[in-house]
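Of the protein chains in this complex, one is absent; all others appear in place.
Now for chain A:
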Amino acid sequence: MSTLHVALQILSDLVLAAGVLFVLTGAAGLHRLPEFFMRTHAASITDSAGAGLIVLGLLLRTEEFPTALRLVLIAFFLMFTSPTASHALAQAALGDGFRPQGIRGRKTS
């Protein structure tokens, strides 16, 4: 095993661990946060940062090109679809009259 190989493995482990951390953060946030928009934000962290970092971590330890290409495609579509889903969710909630709570309105001078 070359040094590069080992370095990639360690980097991959770190990135995967970071991804798992984000997924857990998202799960905790979805459970604990008090309000709809905050929970949506937490859930979107799971999709974007969590899943994105996990795919990146897997990418660092693939050796075959076709697998790597598939992972890149998955990451690409994930980066488009999951933020869009969160955005659509938040927009739909706004459209239904939900307003973010606990935020003081900015005073217009």
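Assorted remarks:
The rule is short, and it goes like this: contacts are C-beta pairs under 8 Å (C-beta built on N, C-alpha and C of every residue); 3 or more make two chains touch, one makes a residue touch a chain; residues count from 1.
We adopt the following convention: contacts and distances are computed from a predicted model.
Of the candidates "Na(+)-translocating NADH-quinone reductase subunit B", "Multiple sugar transport system permease protein", "Aldehyde dehydrogenase family protein" or "Multisubunit sodium/proton antiporter MrpB subunit", the chain left out of this view carries the UniProt protein name "Multisubunit sodium/proton antiporter MrpB subunit". Chain A residues in contact with the hidden partner, per the touch definition given at the top, are 77, 80-81, 84, 87-88, 91, 94-95.
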